[in-house]
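The other protein chains are all here in position, but one chain of the complex has been omitted.
Chain naming follows the written order as A and B, and within any one chain the residues start at number 1.
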Amino acid sequence: MIEFKKVRKVYPNGTVGLDNINLTIHPGEFVIIVGLSGAGKSTLLRSINRLHEISEGEILIDGKSITAAKGAGLRRMRRDIGMIFQNFNLVKRVSVLRNVLSGRVGYHSTLRTLLGLWPKKDVEIALEALSRVNIREKAYARADELSGGQQQRVSIARALAQEAKIILADEPVASLDPLTTRQVMDDLKRINQELGITTIVNLHFLDLAREYGTRIIGLRAGKLVFDGPVEEATDDVFSEIYGRKIKKDELLGDVEEA
Amino acid sequence: MSQTQQAAAPKKMGRMIKTALWLIFFAALYIWSFTGLEVEWKKIMESLKIVNKMLAGIFTPEWGFIWEDEGVLDNMLVTLEIALLGTTIAAILAVPFGFLAANNMSKRYPILPFVEARFPVISWIGKRILNVIRTMPELIVAIIFIVGVGPTAFAGVLAIGLHSIGLIGKLYSEAIENMDEGPMEAITACGGSRLQVLWFAVVPQVLPEFFSFALYKFEINVRAASILGMVGAGGIGTPLLFALKGHDWHRVGAILLVVIIVVFLIDMLSGAIRKRLV
């Protein structure tokens, strides 16, 4: 469970990133955050695992405050939160397996991981994670030999190998073509359903949001302007979140399933 | 129409004045340079008489000198060893300097009160240190080490090891500044410690480039090491200096031949490896 309590974030230059956010996300939900560019979607997501610090308020994860956590405690909490980025953030020069294994750094002492003494079990977990996203055969390929969609699946595998309870995905499909977009979203959805991992995704495409989300959160200028199940997120609601009519290019359009 | 012409005229004038000023500057610079140089033509003419003898000597190298004990090859080997060890020492010592000098690896501090702008103080200091190291000529560094350990090849190793930190550290820091910072964020988000972030996100990205820069500096250092002997720091430079002073052109020819071939081969080999690295 993730709880935002009166969270406010002001950037050093005075921009208000988040404005009095109160929010509770329950285990197993598939939440999609929408909003205009600059609305604060990334800020919200990144404050959950404290890649960004918040200025006021508190964020609790399963009842424990990540805002107050420090050092090893903070790393321990981050271990349970996987993150997927728009541009994958893989180390391109090393193998896929090494990238996935790096998701497990939080489980072992620094020394042990630096020496590369991964337990056999970890390698199995990593390979298992790769199987789950259907790219096990690429385990020993260099990450930059993979296509964009495959690379994003590697980063999903990294979050899986991490055995995270929560997955945060910041525009995971923004640099992918429509077809791969669906494959990656399907992977995320399947993982959410099969493993019960709470998933929070920032998205730009409204039809994708409706299709995959169970709950939609709308942000506008750092404020929470909509929060409800996907059925309630009508076109009118979206127009309100965006402050104008929805344009065609905010829809991904129909693509046949691969 | 007339307006644009009016505007163009002063602009053209300005450019002409600027060109004229540059011309005067260069004219003055060259007059100063040439007239100031003390050239004793008579002495030069005197010396030039040996040019025939010299060329004849250089092109008929003393072959025996190449293979003999303590000859050209033995000394050239020492030169290569100096370059290898010196570069390696520098390549290792330059790592902390590279990280110190990279402006994305340390915090930025506000230096002025009430001003938003932050400044990477640590990186700035690191860059200055590297600059000073680079500016100290390695021959002078060699001479200083000779005072400590005597006129040996080891002094040459130490000199190259210290001096090369400057350039290698600078290149390292640029590699670190140019790397993709995304993976660092990813490892942090996985719950990695600072060291783990360094090891899993930074090192794999920069290591091949570090190797490549060290190799590049090795190429340069083979040249540098072959003249260290001129101040007594071991290698081929010492017999070269003796041969030059004694006007023993056959020996100069033998040394030149070996230096050129070895440097050429090292450049080729190292260049081929570097191409595969990055």
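Keep in mind that, in the parts below, contacts are C-beta pairs under 8 Å (C-beta built on N, C-alpha and C of every residue); 3 or more make two chains touch, one makes a residue touch a chain.
By definition in this document, contacts and distances are computed from a predicted model.
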Item to check | Which of "Phosphonate ABC transporter, permease protein PhnE", "Cell division protein FtsX", "Phenylacetate-CoA oxygenase subunit PaaB" or "Succinate dehydrogenase/fumarate reductase iron-sulfur subunit" matches, in UniProt, the chain that is not displayed | outcome: "Phosphonate ABC transporter, permease protein PhnE"
Checklist outcome for this item: The listed residue (B:72, B:122, B:240 or B:254) that touches the chain absent from the view is B:240
Checklist entry - Which residue from B:72, B:85, B:100 or B:254 sits in contact with the chain not drawn here? => result B:85
Item to check | Given B:73, B:143 or B:207, the one touching the chain that is not displayed | outcome: B:143
Checklist outcome for this item: Among B:91, B:105 or B:153, contact with the omitted chain is made only by B:153
Next on the checklist: Can you say which of B:19, B:47, B:60 or B:178 touches the chain missing from this structure?
Outcome noted: B:47
Item to check | Residue ranges of chain B at the interface with the undisplayed chain | outcome: 29-30, 32-34, 36-40, 43-44, 46-48, 50-51, 54, 77-78, 80-82, 84-85, 88, 131-132, 135-137, 139-140, 143-145, 147-150, 152-154, 156-158, 223-224, 226-227, 230-231, 234, 237, 240-241, 244-245, 247, 252, 256, 259-260, 263-264, 267
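Definition applied: only the chains that are shown with their structure count from here on.
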Item to check | Between chain A and chain B, centroid-to-centroid distance (C-alpha), Å | outcome: 46
Checklist outcome for this item: chain A partner, complex, touching residues on chain B are 116, 180, 182-183, 185-193, 195-196, 199-201, 204-205, 208
Item to check | Complex interface listing, chain A residues touching chain B | outcome: 12-13, 49, 51, 75-83, 85, 87-94, 98, 102-106, 110, 113-114, 155, 158, 162
